[in-house]
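The complex is shown incomplete by one protein chain, all other protein chains being positioned as in the whole.
We just call them A and B in the order they show up, numbering each chain from 1.
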Amino acid sequence: MKPALAVEGASLRYPLAEAPSLSGLDLEVYPGELLVLAGRSGGGKSTFMRMVNGLAYRHYRAESSGSVKVLGAELKDKSLYEISQRVSSVFQNPEDQFFALTPRDEMLLSWECRGVPESEAGEMLERWSVALGLKGVLDRPLNLLSSGEKQKTVLASQLALSPSVLLLDEPSSNLDPASRRSLAESLAALKREGLAVVVADHRLRWLCGAADRALVLDGGKAVWLGPFDGLADPGLVGRWGLRRAGPITGCGTPPGPAALRDGPGRPRWPALTASPPAPASASAPTATGSGAPLTAGARQVPAGPPPGSAGLPTVPGGLAPGPAGFPPGVEFRELGFGFPGAAPLFEGLSAELPVGVPALVSGPNGRGKTTLMRLASGLLSPRAGEIRFGGEPLNARGRLARSSLVFQIADRQLCMGTVQDEIREAWKAWPRGSARGAEHGKPGRPGRPSEAEVEGVLEYWGLAGLALRHPQSLSGGEKQRLALAAAMARPSELLCLDEPSTGLDGANLALAAGAVTAAAGGRSVMLITHDEDLGELVPSFPLDLGGEEG
Amino acid sequence: MRSGSRAGSKPDPLTAPPADPLTDPLTDPRNGSPYCGAPLKLLFAAGASVLALWLNSWQALAVLALFSLLWSSGRVKPSLLAKAHLFLFAALGVCLLGAAYIPAPGGGMRGGPGLSVRMAVLPALRVAVSMNMALALVMSSPASALSRFIAAAKLPDPLFVPLSVALRFVAVFVSELPQVKDALEARTGEPLARTALSRPWRLWRGFLAPMVFRALASADSLALSLEMKGLRSKSLFWKRAGAFPAADRARLARGAAALGLCLAVQYREAVAALAFRAFA
Partner (left out) sequence: MLFTFAYAFPADRDKAVAKIGHSPKSMEYEPKAFAPGPFPLPDENAAWRFTLSDLAAIGVLAALARATGLMLVFALGGMNPVSLSLRTMVITVLFIVLRMKVRRFGTLALAALVGSMTSFLAMAQGIMTLPLLLASALIAELFITYAGRNRAWAVIAGCVLMGLMDKAASLCVIFLTVREETRMAWPLAILVMTSAAGDLLALAFAPRFIRELRHAGFING
């Protein structure tokens, strides 16, 4: 059988880059196969995608050598339009591939551009919308579609034209677990139809059962190629900085140590001592199964909290296991809220975000997790009930001054001109009369952090050489880490994190998990995440907003 | 449904009614005609605005204002229409009050009741006409109907692409700007309005700069994806039932007659003289 995609000795170097981004890559992907590209951030996964869909030559003007063939035809001398006839790509943000306003119009437009006659388009629309589950949302405007629906629309508009290869770049990043399962099923079905699929992603678990082979890229070179199940090997995971490939149960790989949230009722977690919980380090039991340290390559996950992240002194007196032993941080009392014109989201909600352990807020999409975060931090005011910080009821303004947030999309939060300015600007802000103010000698007045302090923060988060770079020129994972760094540098009593692990590879995920755990040492942390990998690494107290009990 | 569809034929999947509760049946493009009269509304809006500027007799303007009110009352919620008119009269009232204390041309102060309210009615009617036509368009033509109209309108490519892109992105930006506003408020620890009044330069940094970066990045990705699609204008799929279905043709005739009537009222002496000469 002829391979659908054949890469021979391919090397790629971007203009103005010193080192090649890909070197000496040899790969064959056959029809009916799903290949997963894994590896550290910056390892070359996105570059590989760009090489195969032609953007590297046409748009980025990279120098290349070797050959890339789809069904025997060399891609390098073809135009983007010709290449996309055989190679479909779904970008990381599928919204950027929409030209029309509704899924129906988008699909019809894409097909018309390829010469699909009108008589066939109606029937194709019917078939593909049923196959991918878009039947009910065909006329919904773009801003009301979920990420999964946008992705499916882009898939339908391209797959109906019978490409040979499908490329997906981090497709799971904005999806909830149900959508991920649905996407994995769709990919498995498409694979059976004969399509060759290549998926580049940090998250590996959701592909369990759908993926056949995996290729690990590091520094532009292929360092491991084998069956997907092989990625569960903890040595491989540790060495190349991957995330876990096997889920907690199933998929043929033995589960790690008792998951922190399994079993009914209260969670169990390791006994805590009087000192603040240590970040994920060599001694703590982790999800790798063998207790091996979550180090990756040259960079060790540092012990201790990130500099400047402890906003208030550690709560003295020791911490006993169990949520009852934790002092209350943020309390919701009889909270009521609903957006005008819609059904109320919360009615009489009473809950607590303890100090000392992060609270993991869970619930289905649309249940109001982000709204609860906005209420807690003072961006919204509740209609009924009150919110207390350390026993003191505060209005929205007061809560806003004492909270620190990381939103779902890091881009929207980075606004300064250089990376170090972002940290400085976050560092300077604090509530009046707090410990930080006293530290700098003038309570209530801002002071600049020293160069060393800023360097220390950047060093911790692996952004050391990037101090003078513009935040928008960083990669996705770097932007995410910068947003986390800025939020944790700001002293606050409540830290809210909405999907903080997007775009982070294995090592950076461990770093973030350690920082979150340490940050909880002196404040309340509200964590919203669909990422099982993060949930495993961070010992947390569950706050389930769940469908019925609210 | 569509005029001209055969009775008993299988429902066309391209124009079948949607099953989506989020799509408002009143504004759905498949009720009535595929275009929901968007080109017609635009034509009337442009025509009425130009005519309103042209007319200078209060009777003609009153007739035009009445027609525009009738046009918009069928397409806009009455409460919204009432609020809009109230706002308009309040704004004009403020203008009048302000104008009353400005010296009249030709010297002397003519403040207070010296202002000619009768003359001030004319601008009020002009603005009311534009406002009614605008509301009728905004409230009853969904963006997807407008974008289909543009795609079928045979515009030159350098105009079609940015216009479609702009229409598609406006709604997206409007829904994303609150998130950027949240991020800024979280940073500064105070509401946006307060920052705007006390430290407006922070609005730039925290609010506009991220959106500009996002916009430029999106533009690049979109351009790449368009190139891969092989985009062209003069779309065929959206030219169903012709640009002007029968229902719209009747409305066009009625609307043209209404505008003609306004002109006739404006030039009633000339019209009367012509009629007299024709029939006498």
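Note that contacts are C-beta pairs under 8 Å (C-beta built on N, C-alpha and C of every residue); 3 or more make two chains touch, one makes a residue touch a chain.
All values reported here derive from a predicted model rather than from experimental measurement.
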{"item": "Among B:A84, B:V127 or B:L252, the residue in touch with the chain that has been omitted", "value": "B:V127"}
{"item": "Full-complex contact with the absent chain, from A:E193, A:E386 or A:E451", "value": "A:E193"}
{"item": "Residue numbers in chain A that touch the chain omitted from display", "value": "1-2, 4, 31-32, 58, 70-73, 78-82, 85-86, 112-117, 161-162, 164, 193-195, 417, 470-473"}
{"item": "Interface with the undisplayed chain - residues on chain B", "value": "42, 45-46, 49-50, 53, 56, 91-92, 94-96, 98-100, 102, 104-105, 115-116, 119-120, 122-123, 126-127, 130, 133-134, 137-138, 143, 146, 150, 156-159, 161-170, 172-174, 177-178, 181, 192-193, 196-197, 200, 203-204, 208-209, 211-213, 215-216, 218-220, 222-224, 226-227, 230-232"}
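Quick note on the criterion: only the chains that are shown with their structure count from here on.
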{"item": "Distance between the centres, which are taken as Cα means, of chain B and chain A, whole angstrom", "value": "40"}
{"item": "Complex contacts: residues of chain B adjacent to chain A", "value": "12-14, 18-20, 22-23, 28, 142-144, 147-148, 151, 164-165, 167-168, 171-172, 174-176, 179-180, 182-191, 205-207, 209-210, 213-214, 217-218, 221-222, 224-232, 235-238"}
{"item": "Complex contacts: residues of chain A adjacent to chain B", "value": "53, 55, 58-59, 80-81, 83-84, 89, 91, 93, 95-102, 104-105, 108-110, 112-114, 118, 121-123, 125-126, 135-144, 374, 377, 379, 397, 400-401, 403-405, 407, 409, 411-416, 425-426, 429, 431, 472"}
